[in-house]
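Removed from the display is one protein chain of the complex; every other protein chain stays in position.
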Amino acid sequence: MNTYTYPKFGAGLWHFANYVDRYAVDGYGPALSTLEQIRIAGTVEDLSYVDVPYPFTEGVSVSDVKEALANAGLKAIGVTPEIYLRRFSRGAFTNPDPAIRQQAFELMHEAAKVVRELGANYVKVWPGQDGWDYPFQVDHKNLWKLAVDGMRELASANPDVKFAIEYKPREPRVKMTWDSAARTLLGIDDIGLDNVGILLDFGHALFAGESPADSAQLIIDRGRLFGMDVNDNLRGWDDDLVVGTVHMTEIFEFFYVLKINNWQGVWQLDQFPFREDNVEAANLSIRFLKHIYRALDKLDIAALQAAQAEQNPLRAQKIIQNALLSSIE
Amino acid sequence: MNTYTYPKFGAGLWHFANYVDRYAVDGYGPALSTLEQIRIAGTVEDLSYVDVPYPFTEGVSVSDVKEALANAGLKAIGVTPEIYLRRFSRGAFTNPDPAIRQQAFELMHEAAKVVRELGANYVKVWPGQDGWDYPFQVDHKNLWKLAVDGMRELASANPDVKFAIEYKPREPRVKMTWDSAARTLLGIDDIGLDNVGILLDFGHALFAGESPADSAQLIIDRGRLFGMDVNDNLRGWDDDLVVGTVHMTEIFEFFYVLKINNWQGVWQLDQFPFREDNVEAANLSIRFLKHIYRALDKLDIAALQAAQAEQNPLRAQKIIQNALLSSIE
Amino acid sequence: MNTYTYPKFGAGLWHFANYVDRYAVDGYGPALSTLEQIRIAGTVEDLSYVDVPYPFTEGVSVSDVKEALANAGLKAIGVTPEIYLRRFSRGAFTNPDPAIRQQAFELMHEAAKVVRELGANYVKVWPGQDGWDYPFQVDHKNLWKLAVDGMRELASANPDVKFAIEYKPREPRVKMTWDSAARTLLGIDDIGLDNVGILLDFGHALFAGESPADSAQLIIDRGRLFGMDVNDNLRGWDDDLVVGTVHMTEIFEFFYVLKINNWQGVWQLDQFPFREDNVEAANLSIRFLKHIYRALDKLDIAALQAAQAEQNPLRAQKIIQNALLSSIE
Partner (left out) sequence: MNTYTYPKFGAGLWHFANYVDRYAVDGYGPALSTLEQIRIAGTVEDLSYVDVPYPFTEGVSVSDVKEALANAGLKAIGVTPEIYLRRFSRGAFTNPDPAIRQQAFELMHEAAKVVRELGANYVKVWPGQDGWDYPFQVDHKNLWKLAVDGMRELASANPDVKFAIEYKPREPRVKMTWDSAARTLLGIDDIGLDNVGILLDFGHALFAGESPADSAQLIIDRGRLFGMDVNDNLRGWDDDLVVGTVHMTEIFEFFYVLKINNWQGVWQLDQFPFREDNVEAANLSIRFLKHIYRALDKLDIAALQAAQAEQNPLRAQKIIQNALLSSIE
């Protein structure tokens, strides 16, 4: 029996928050401070990293966060500026009001500072309010220009910091500007800076009609895979379910592509356990991801590549089922 | 030039609220009291009815609401018990905890009382938290039994009040129990009571992969169309956009079916103008609905029915385009 | 190590045909006769049943088919009248032309005869051309009436034969009349005959936005599950992929529901291996289904039911992963 050295696991800190939505306006549980969320995250077995939303909850300073992370045995992998709160509900980079765009930049510059202070890897940029809701609402040329120019401005002002764009087809906007792997890479080409890349969310790729494995390969081939996170959904929405509960085969293929490209990085969770115990949800997720890791070890990669050279799906599936359908521990 | 006597128009009172979602947790605007929402609704031209969520916001009594409605020149068409707040986030009728189910019943009994006091038409029952999120989460037989038995219990305890179930495929649950027109009619058959029917939401039907016109016909043929409301979306989600902004033809077909069946009732809006002026949104909607009403008047129904008898879509489309693409006023 | 007595496996005979589509109009391979298809089916390991389309290919008689089945070691489970060929391209039961409807009935009466002659279980009725393509194309009331009345007429004329309706949301029609489990049960209620039931296709249920497990339960609870078949897809279309290649968890839940309801019947394949070796495709499928069968044997059902009583998805998923992620043999 093998002993495995697993990759490092991480999670968005919001995994350990409580949520609201447009119906349960009183929330699925009481609001928790940044420090409480960190403390809870620290109780997950085998969690090493968190992505920390910024601003922190009221009264919490960077040094408080540093201390809480140290106490919890955690590090920050990224910082996520909340450019999707009320102020930015009509857009951050693409807000029609230049004064609001300016506020968004300021918030992101501060997030870059926090990245430096926490020794994190990147600012995660998720402009969920940038986009449109209705046909004819926007001038598409102008909207895209605002999105691309703004990202360039941000990244060139912070050349020592990485910016990882997390694309998603939609929500909260009916249509998001950075909606897919290919569109985001196209924008990154236009930006022309080395410190702009992609945070690839497995569920967003599924939701976008992509093969997450293919998207990972495409992004890696352009040297832009700055980070990734996983979860699951039913393809029609960004459900942020616990990883492995629906798409076992495709998550396996996703990690297979990371492995053959020798991508080294944190295996992160981006999940919203609205009605579940969030620590148990994280533990179940990591248990499953370890199974995936072991299954990759068992996988006959040479045989799989031979089957893929012939594009023979039956042979490929037999090989991967042999590895995936081995006993979970 | 014709003078038209338009149908009565209505709206869910939430049309005039502000919203939160899982990202803009500080809301798209400040929270408004039930009375403020009613006052704003009263400023919409040609609005006669509202559907009122219950409980009212803090400190507001039924007599306050009555007075506010009178002042605003509005009537209550329905009352919507909020069986989707935190307490009920794991379900109302189908909550695994019998004590919570009991609380849900109590809230709905109160809503029935408010219907009586306001002289409204029905309790609207929208059990948005009843359902499941994950494969294997529930015993499907038991869940459906709880849903059907609970609805029967509720309706038989209030035989003088109508209960209108509003089905929707999903959200906030990944899968809702009352998910489609047919499933809801099947449950209603099992319930076996005359005072349980359906509130048909145009957008929910689209989202469910139905033809809303067909669903309306099916529900009418079983005598269960207790109410309806309209909005628009891109079919993949319950976007609650302003009616007429995307699916002009299908909303026209929907109202055509209501007309040929001589369905008399309020033309209601169920829209969430997250980032828009909600009064302007209602006015634009009603302007469009009046166009639809006039277009129905211009429609050559005999010719259309002849085309439909042959199932000839080209002829049918030519006829309806002649009516729909006439000048909006 | 256990020795298992597996259920009987079956397949639609078309699994062993070649296909055309609207682009590859010269077909993905040469056309094969009914007898050749039977011969090929006979080479699949562990296949016991086939569903036979009718009419047979040119020059093939019922006794030819009987003989070929015997030679191949196969039995007919059902007969599928091809009420979706050119003649019926504007509908079978719902065709606007009564003469064509009559022809469809005649073909289905013949299929009923073949069921008797082959000792099969049912006529499978899949009215893929019954429905509509465009808004306003049909009178929905009339269309549904034709569908329901026609099915009643057919079944009452053949009281000794079972008729299994296979619902599907769409294709080749943009919208099919029998589109979902609930709608089909609603129609069956209206028909009011014992010999009309449902052939539940796993992939059609997924495509319809249903949980196939839930649909199975609903149909079983009304005593109408006459047959079932499996395959896989990406939820957005009836891809008829090899079972188990995408939705491992949901196929497991589907068979779990059949097991706890003690449903005894043939585990059938309805797959279209357009570009693959169809015998290998069937063998891979059956290998996977045997794994599912063994995993059900390993499943801690009591623990699962306890988790479901609390609607606890994390606990449920852990239990089912323990069973599903055991070594395939």
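Here the chain labels run A, B and C in written order, and each chain numbers its own residues starting at 1.
Going forward, contacts are C-beta pairs under 8 Å (C-beta built on N, C-alpha and C of every residue); 3 or more make two chains touch, one makes a residue touch a chain.
These figures come from a predicted structure and were not determined experimentally.
Could you tell me which shown chains are touched by the chain that is not displayed?
Computed over the complete complex, the missing chain touches A, B, C.
Given the contact definition stated above, which residue among A:Asp64, A:Glu117 or A:Asp214 touches the chain not shown here?
A:Asp214
One chain isn't shown here. Among C:Gly10, C:Pro81, C:Pro135 or C:Pro313, which residue touches it?
Of all options in C:Gly10, C:Pro81, C:Pro135 or C:Pro313, contact with the hidden chain holds for C:Pro135.
Would you mind spotting which of A:Arg183, A:Lys259 or A:Arg287 touches the chain that isn't drawn?
A:Arg183
In the complete complex, the non-displayed chain touches which residues of chain C?
Residues of chain C in touch with the missing chain: 19-29, 84-86, 89-90, 128-129, 133-135, 170-172, 174, 234, 236-237, 239, 241-242, 245-246, 272, 274-275.
What chain A residues would touch the chain not displayed?
Chain A touches the missing chain through residues 90-91, 96, 132-142, 144, 169, 175, 179-180, 182-183, 185-186, 189, 208-209, 211, 213-214, 217-218, 221, 249-250, 252-253, 256-257, 304-305, 308-313, 316-317, 320.
What does the interface between chain B and the hidden chain look like in terms of residue numbers?
234-236, 242, 244-250, 276-277, 280-281, 284, 287-288, 291, 312-314, 317-318, 321-322, 324-328
The rule is short, and it goes like this: only the chains that are shown with their structure count from here on.
Could you find the two chains linked by the most C-beta contact pairs?
B-C
Between chain B and chain C, tell me the centre distance in angstrom, where each centre is the average of that chain's C-alpha atoms.
35
Calculate how many whole Å lie between the centre of chain A and the centre of chain C, each centre taken as the average of the chain's C-alpha atoms.
39
Taking each residue of chain B in turn, which ones touch at least two of the other chains?
Residues 90, 133-135.
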